[in-house]
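Following this message is one structure expressed as structure tokens.
Only a single protein chain was left out; the remaining protein chains are all shown in position.
All chains are identified by letter, namely A and B, in their written order; residue positions are counted from 1 within each chain.
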Amino acid sequence: MNRFDYIRPASVPEAVEAAAVPGSTYLAAGTNLLDLMKGGTARPERVIDITRLPGLDRIEWLPDGSVRVGALVRNSDLAYDDRFARTFPAVAEALLSGASAQLRNAATIGGNLMQRTRCAYFHDLASACNRRAPGSGCDAREGENRLHAVLGWSEHCIATHPSDFCVPLVALDAVAEVEGTRGAREIPVDALHVLPGAAPEQETALAPGELIVSLKIPAEATAFAHNARYLKLRERTSFAFAVVSVAAALEMEAGAIRKARIALGGVAAKPWRAREAEASLAGAEATPEAFAKAAEIALAEARPSGDNAFKIELARRIVARALTLALEGTPEAIPALPASPFSTTPGANHAA
Amino acid sequence: MGYHMSLSISLTINGLKREIALDDPRVTLLDLLRERLHLTGTKKGCDRGQCGACTVLVDGRRINSCLALAASLDGAEITTIEGLADGEDLHPVQAAFIAHDGFQCGYCTPGQIMSAVGLISEGNAGDDPERIRELMSGNICRCGAYQGITEAVLEAQKDLAERNRRDAA
Partner (left out) sequence: MPLETTSPLPQHRRHGSSAGQPLTRRDGVLKVTGRATYAADNHPDGILYAVTAVSSIARGRVTALDVEAAKAHPGVVEVLTPANRPPLAHDPDEKMPPFGFRVEVLQDDTVRYVNQPIAIVIAETLEAATEGAALLNPVYEVEPARTDLESGKRFDPEGIGIGAPARTAHGDIEAGLAAAVRVTEADYVTPPQYHNAMEPHAVVAQWDGDRVTIDMPNQTLALSCASYAAYFGIPAENVLIRSPFLGGGFGSKAILNGPQILAILAARMLNRPVKLALTRAQMYGPVGHRGRTWQKLRLGVDEEGRLTALHHQALCTTSSFDEFLEPAANASLPLYASPAILAEHEGLRLDVGTPGPMRAPGLASGSAALEVAMDEAAEACGMDPLDFRLANYAETEPVTGKPFSSKALRECYAEGAKRFGWSGRPLAPRTMRDENGFLIGWGMGTAVFHCPHFPAEARATLRADGTALMETAGADMGQGAWTALAQIAAEALGLDPDQVELHSGISSLPDGGIAGGSGHTASAGLALHNAGEDAIARLAELATNDPASPLFGAGNIGVVARSGRLHRRDDESRGESYAEILARAGRSDVVGTAKTARDPAVASAHAMYSHGAVFAEVKVDPDLGQIRVARLVGAFAAGRIINPRLVRSQYFGGMIWGASFALHEEAIADRRTGRIMNADLAEYHVPVNADVPSLDAILIPEDDPHVNPIGVKGVGEIGITGTVGAIANAVWHATGVRVRRFPVRVEDLLISREFA
């Protein structure tokens, strides 16, 4: 780890001002940043510790039914907040399926939004990586890439976004509230992470020095509370990143689907919202055929970036399954194995 | 507002308040405990938040001390494995780990125990072994003592609940 200046601002304006200096980075819990710094992928000259900024550790319910979550709220505190978990169960389940209890206790909401890819070539300093070193190439493209992107990738980068939390957030139209030297603005989480295109180093829509101060989930998203799930396929039962994951939410009305929300994780450089698949379900009967069709549509544009064609088929199946689970209804309590296919809850039928 | 070379922080470690002059902002809580304060009960297994061997309680919550900058924790209360027993009286989690053979080589054990203490105080597992297994999955045990660990957590949790009932009565 390189030596750096450690700066601990007392207010958001101070933080934003401090971060305006090139070479600065924000430090919250550090569960991702310190990992990157130890590996040498990140070598900031100035570390702006925002953990003491006042007012960013609150969960605030607004009069219109939406919720504002401060950027410094810890993952576990949000997931175990009763009202939040009841209102946005897929978000809580996604949070609890990510990392480990220790990491969730430390990691912050804002930090989670800023999580970097797990692509091994991004982390391996000896490899070419356009995301880490613009213009150097992409060694993942012809490398060990069975877990890489199948949607939205480019010849310049085939990395995936690792967050679980962001997947249901994107499905529910959550918005990041941002402060910068040029004032405050809102960025939909769906627009926060950007696809690689020709400039994979541009990972987010944030301007240099902009700070996420909170996250808002709109009131409309509460309509999905009764039929929302997050499902995540992993290579071990717990404490593993997703091979593929899906957030699925349905708003049911008289036995038919009024609205559907679908987003996929582990398939692209950002959480992947499947809007056309959602549209195919709006007003439809909730049948296995309708779910299968939605899954087809969701993956229609998918193509392998390497040895990962199986992820496309897997994603189709997991979309259909997640929709089935959502239709069966949000479990009374977060399952013992959150988001696992083995998180059976009484009455759920996994033989779909 | 900027801190450069010498950084002074205050930590309460196992009940003892300590003023610590840090000559280097890079020091993690784990390396501070082990290499500078010589509290070596907390172990380094991966140094990257992937194994849980370095688990300690910070303000009562279990975290990976390898991924926490010491400077950032200024003012925090830290509990490590050294602070768990009451003199020679083992904490119920420690005793249960021995009784259920919840370890072999012992290297992940301080982290497992601190994680179990954190898990019990979080109170989200109930007496469901499946929830305990899930919530202990951030602590890797290469020797494979998981069955004993799960049994130990269940027993210690019961034991602690009974103590609390007794104390309340």
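The definition used in the following text is that a residue touches a chain if its C-beta (ideal position, glycine included) is under 8 Å from a C-beta of that chain, and two chains touch if they have at least 3 such contacts.
Predicted, not measured: the structure shown is a model, and the values here were computed from it.
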Displayed chains that the missing one touches are A, B
Of A:S76, A:S127, A:S214 or A:S305, which residue touches the hidden chain?
A:S127
Touching residue (missing chain; options B:D47, B:D74 or B:E155)
B:D47
Can you say which of A:A149, A:L215 or A:V243 touches the chain missing from this structure?
A:V243
Give me the chain A residues in contact with the hidden chain, please.
1-3, 40, 118, 120-121, 124-127, 139, 142-144, 146, 233-241, 243, 310, 313-314, 317-318, 320-321, 337, 340-342, 344, 348-352
Name every residue on chain B in touch with the hidden partner chain.
24, 26-27, 31, 34-35, 38-48, 50-51, 53, 80-82, 84-85, 90, 94-95, 97-99, 101, 103-110, 113, 129-130, 132-134, 136-150
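The criterion applied here is as follows: only the chains that are shown with their structure count from here on.
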Centroid from C-alpha atoms only, then distance chain A to chain B, rounded to Å. What do you get?
28
Quick one: which bits of chain B touch chain A in the complex? Just the residue numbers, please.
1-4, 7, 24-26, 28, 47-49, 52, 55, 58, 61-64, 66-69, 71-72, 115, 118-119, 122, 124, 128, 130-131, 133-140
Contact footprint of chain B on chain A as seen in their complex
1, 3-10, 14, 18, 27, 29-31, 34-35, 38-39, 47, 49, 51, 76, 80, 99-103, 105-106, 237-239, 336-338
